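Have a look at the structure below, then the notes.
Note that this complex is displayed minus one protein chain, with the remaining chains in position.
So, subunit A:
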Amino acid sequence: MSETIDSQAHSDDGYEEPAILPLPLDAWHRAKGGRMVEFAGYHMPVQYEGIMAEHLWTREAAGLFDVSHMGQLTFTGAGVVPALEALMPADIAGLAFNRARYSLLLDAEGGILDDLMLTRQAEDRVYMVVNGATKYDDIGHMIEQLPDDITLNLMEDHALLALQGPKAVDALARLIPGVADLVFMQAAAFEWQGHKLWISRSGYTGEDGFEISVPAEAAEALADVLVAQPEVKPIGLGARDSLRLEAGLPLYGHDLSPETTPVMADLGFALFKRRRETADFPGAARILKEREEGAATKRVGLLVEGRQPVREGAIVVDAAGKEIGHVTSGGFAPTVGAPIAMAYVPAALAVPGTRVQLQQRGKPHDATVAALPFVPHRYFRGVK
């Protein structure tokens, strides 16, 4: 028996770290029975008790994810807002303090260099979380592009924890009063046991939940007290991937790349109105033309027939068997109870209900284009 698709397939997005570095919670994961794999240049837990159980637990209670491999950055200095806006299509100037937005780092042709979350913390201060596998490339790109008087700080002395699931708010509010007042994509500074935390109500599972930036020296103690809550179990990267896939959220290096644009990736919501009007972000001419006329290919969800997962690398074929698209993510969806995938297909096929044929290792699979997300988002947007 041999694995033909590596369980560490997500570890290499074209970037290789020379050495494996331990993250602040490395020993903690091992003590909790986490199965460690190499991911984005670090050892990370792929699972504890099992991906299926961890996935389902997160959907019904709360899961604690260590995402300390991701890059936490701060940008400070006069003019930081227009300087960052020059690199991405976000409206940061129009963002209230402590509000977060999803955005995309774009190259000059409008190709996606990374996807990220940014929060405006003050007039001239922005906090950003970028992908682990791309963080050093992102930093290199941004240092080159940003004016010299902007200071970029990589917060290597901080861990990042995500607490996700419908009961995340119950568990966290018990420890840190006030977090329940946050709404989706809102963040604030909190204090716990004398440590400064930065907590955002956001995540990558489609569920309500929080992302917690914590000083590295306090990470173990915070993780301990979180998993001591009856609602919370530690969750590995395996379930993180199946949860985000069900939530229709793209993964950089797989569903997004420099070959894809925001319109192709169906991330038009990241193109803010003011920025569309000023058309002054990288690749604006191409991207705005695609937005008007449609892109040739588009990212879609696929419901795959049968039980066999169809994964990244499979192709979409026409009736004659010719390749017309490709699968960028796929797997068995525990909450859906069936295999699902994301793929880029010609625009004419990118309509929910359209039947398409896939091919994986020479074997045909039937699939139907599905609206994203596969599992409805349950973000907390405030009491109505």
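Here, a contact is a pair of C-beta atoms (placed from the backbone, for glycine too) under 8 Å apart; a residue touches a chain by one contact, two chains touch by 3 or more; residues count from 1.
Everything below uses one rule, namely that contacts and distances are computed from a predicted model.
Colleague: Look at the options "Amino acid/amide ABC transporter ATP-binding protein 1 (HAAT family)", "Glycine cleavage system H protein", "Ferritin-like domain-containing protein" or "Quinol oxidase subunit 1" and return the one that UniProt uses as the protein name of the missing chain.
Modeller: Of "Amino acid/amide ABC transporter ATP-binding protein 1 (HAAT family)", "Glycine cleavage system H protein", "Ferritin-like domain-containing protein" or "Quinol oxidase subunit 1", the absent chain's UniProt record names it "Glycine cleavage system H protein".
Colleague: For a quick check of understanding: of A:63, A:89, A:238 or A:262, which residue touches the chain that isn't displayed?
Modeller: A:238
Colleague: Just to verify: which one of A:151, A:193, A:278 or A:308 makes contact with the chain not shown?
Modeller: A:308
Colleague: Applying the definition given at the start, please give the residues of subunit A touching the unseen chain.
Modeller: 1-7, 9, 46-47, 50-53, 55, 238, 241-242, 307-309, 311, 331-332, 334, 339
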